[in-house]
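Pasting a structure here, questions to come.
All protein chains but one are shown in place.
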Amino acid sequence: MALLEVRNLKIYYFTRAGAVKAVDDIDLDVEKDKTLGLIGESGCGKTTAVFAFLRFVTPPGRIVGGKIIFEGRDIIPLSDEEMRLLRGQGIAMVFQGAQNALNPVMTVGKQISEVILEHENLTKEEAWERAKEQLELVGIASERVNNYPHEFSGGMKQRVMVAIATACNPRLLIMDEPVTGLDVIVQRQLLSLTNTLREKMQLPIVFITHDLSVIAETCDNVAVMYAGKIVEQGSAVSLYKDPLHPYSKGLIGSYPSVRGEKKELKSIPGAPPRLIDPPKGCRFSPRCAYAMDICRTEEPRLKNMGDNRAVACHLIK
Amino acid sequence: MEKGEALRVENLKKYFVVRKGLVGRLSSRKTEYVRAVDDVSFSVAKGESVGFVGESGCGKTTMGRAILRLVEPTSGKVYCDGVDIVSLDKKQLKTQRRKMQMIFQDPHGSLNPRRTVSEILRQSITIHALADTKAEEDVMIKDTLEEVGLEPAEEFGARYPILLSGGQRQRVGVARVLILRPKFVVADEPISMLDVSVRIGVLELLLRIRDEFGISLVYITHDLATARYICDRIAIMYLGKIVEIAPTEVIYSNPIHPYTRALILAVPVPDPTVKMEELPIKGYVPVSVTDTFSACRFHPRCLYTEEQCAREDPPLVEVEPGHYVACFRAKERDFTDQKV
Partner (left out) sequence: MTKLLHGLSSVKRFVMLLWTNKMGRFGLMIFAVFAVIAIFAPFLRTVDPNATGSCEDMLVPPNAQFWFGTDDLARDIWSQLIYGSRISLLVGFTAATIAVAVGTTVGVTAGFYGGRIGEVLMRLVDFFMMLPRLPLMIILAAVLGPSIWNIIFVVAIVSWTTTARVVRSQVLSLKERAFVEASRCIGADDFLLMFGEIFPNVVPIIFAQAVLVVTTAIYSEAVLAFLGLGDPTTVSWGMMLHFAFESGVMSRTPNWIAPPVASIVVLIIGFTFLGTAVSDVLKPGYKEMKGL
């Protein structure tokens, strides 16, 4: 059984102009020993979806349907108190732009130990020792436990966020665009850290980004999201070698590389649709070069192709 | 200034004075500077696009603004069409501005939300009196909108920026400068805030204005991967200096400066079978840079430093035709294979 199973998840935002179908009936599986990358452009619903894993969906958004089964239990019907206990210890999250989430008037040691004391029955000294260990884990000298956030660079602050998120040994870590906006060398250091967490700590990670190359460096499995739906899923290797869905193909074809031959880049015409009124049938059909009549009328369901691959496209038999 | 040069920059410097509080001023009388741009020289040929790549704090954005005098250079010369624009007064500068333009990073913030697209374009025309009648202005606006791919022009012209997508707004930004037919354009991270599927379209547009209109590009970015597609030459910047400059493919196939090599190795590869290697670099970009050392800026992070690197600042030296590197060890063959 997978660590996290999402079935038919639907999250809509109810605005005056209508319901925005941000996440529309998605299925996801996160295996205990694998990293799942969730890739999609802005507005595709990936952040909304993972917010639901922590029950962070706030009005006007609402989970309208589906199940999120973590360690065998559906977390949607849990009470607020049960959910609060789950956060941090069961499922933890590193947010986008997290460098700005640190409290500027508290030392990083205090911020880490705060989380530990909230969830575990330790003394202040013990929590402080754990905070130091956490800093070492993310590659920051433990002597810096008394420093304030402004004394760290952007990349280091991001690593402090990872230290806070992993402080209580969560069973699942979600990272929402953790390297967006960071310089490339700093980004590399953070990606190395992510891989350390994967390998040494055996921590399952859900990694959200819009950057295909980042996913290639860190994820075992990938799910591609477009306009609130999952269009393709599979192992990272198979996705890159042989993408099935036209959107995946387009994404991979639009990613430049610094190594090897300079390849021709192809852009995807058009723009992602507005989710208040998504196109009928397949949501990608208006931009798809291979669209057939059926694509415009009937929505393709995510079909399991076996061998850890699934795709939602009428072209694939 | 040679013929066929759109831009020549000589010894450009931009230093920012560090404001010190009362205690700081009492403890040290020396004024401290942040040397954002420190003695940068280069030239851009007509129709050429030169990339400036570096991480945050390397000075590339400040340099782009200094070239256009959006921020006043501390010293140095900037030649456009034979005229040193640093020495011009306000009135002369205004006429020169037509020849040197900028495309901004933020598609949302760079367009006045209370102006329609055609009003924004019209401002370019009226400031430089490029048309005699309103009808002429309308024709210029329509043609330019079509050039940048915003058709039907009448419909887009009447829209307010809030109703345009990010990619469309950047196209308006391009139209705004294209209408002036400048000699060169500084493009400051023009695609970094756009959705991935839209970026290539805008890159292709920039390439087209370079090829069809002969407008040179100074392309500023931190993204080595996309720079490969739009630049003829690339300059790598670190802490206010150019550390390496060469034709694009040479940078990717034969990078010499240790920083360039680290940058290229750091860019993630969209291929899961390629494993990430150890980077040949240590430490981090310094949080504050005000020391007035005269040494190689990179040496604290370099794995190959020698005694000379801590004493002197290496000049840019031509290592092979067209390939300049600022490193004392550049001419040693394979010095980066040696472990220190």
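Lettered A and B in written order, each chain numbered from 1.
To be clear about the criterion, contacts are C-beta pairs under 8 Å (C-beta built on N, C-alpha and C of every residue); 3 or more make two chains touch, one makes a residue touch a chain.
Given the structure is predicted, the values throughout are model-derived calculations rather than measurements.
Q: Quick one: jot down which shown chains the absent chain touches.
A: B
Q: So one chain is hidden, and I want to know which residue out of B:Ser41, B:Thr74 or B:Gln123 touches that hidden chain in the complete assembly.
A: In the full complex, the listed residue that touches the missing chain is B:Gln123.
Q: Touching the absent chain in the whole complex: find that residue among B:Leu180, B:Ile230, B:Cys309 or B:Ala326.
A: Only one listed residue reaches the unshown chain, and that is B:Leu180.
Q: Pick from B:Tyr79, B:Phe104 or B:Tyr284: which residue touches the chain that isn't shown?
A: Per the contact definition at the top, the residue touching the missing chain is B:Phe104.
Q: Can you work out which residue in B:Val40, B:Val53 or B:Leu68 touches the chain that's missing from view?
A: Of these options, the touching residue for the absent chain is B:Leu68.
Q: Could you list which residues of chain B touch the chain missing from the display?
A: Contacting residues on chain B, toward the hidden partner: 68, 70, 90, 94, 97-98, 101-102, 104-106, 109-115, 123-124, 127-128, 160-163, 173, 176-177, 180.
Following the convention adopted for this analysis, only the chains that are shown with their structure count from here on.
Q: For chain A versus chain B, what separation do you get between their C-alpha means, in angstrom?
A: Roughly 32 Å, centre to centre.
Q: Chain B touches which residues of chain A in the complex?
A: Chain A residues touching chain B: 41-42, 151-156, 183-188, 191-192, 195, 210-214, 216-217, 219, 236-237, 240, 250-252, 254-259, 262, 265-269, 271-272.
Q: Contact residues on chain B for chain A in the complex?
A: These residues of chain B touch chain A: 55-56, 165, 167, 195-201, 203-204, 222-226, 228-229, 249, 252, 262-264, 266-274, 276, 279, 281, 284-285, 287.
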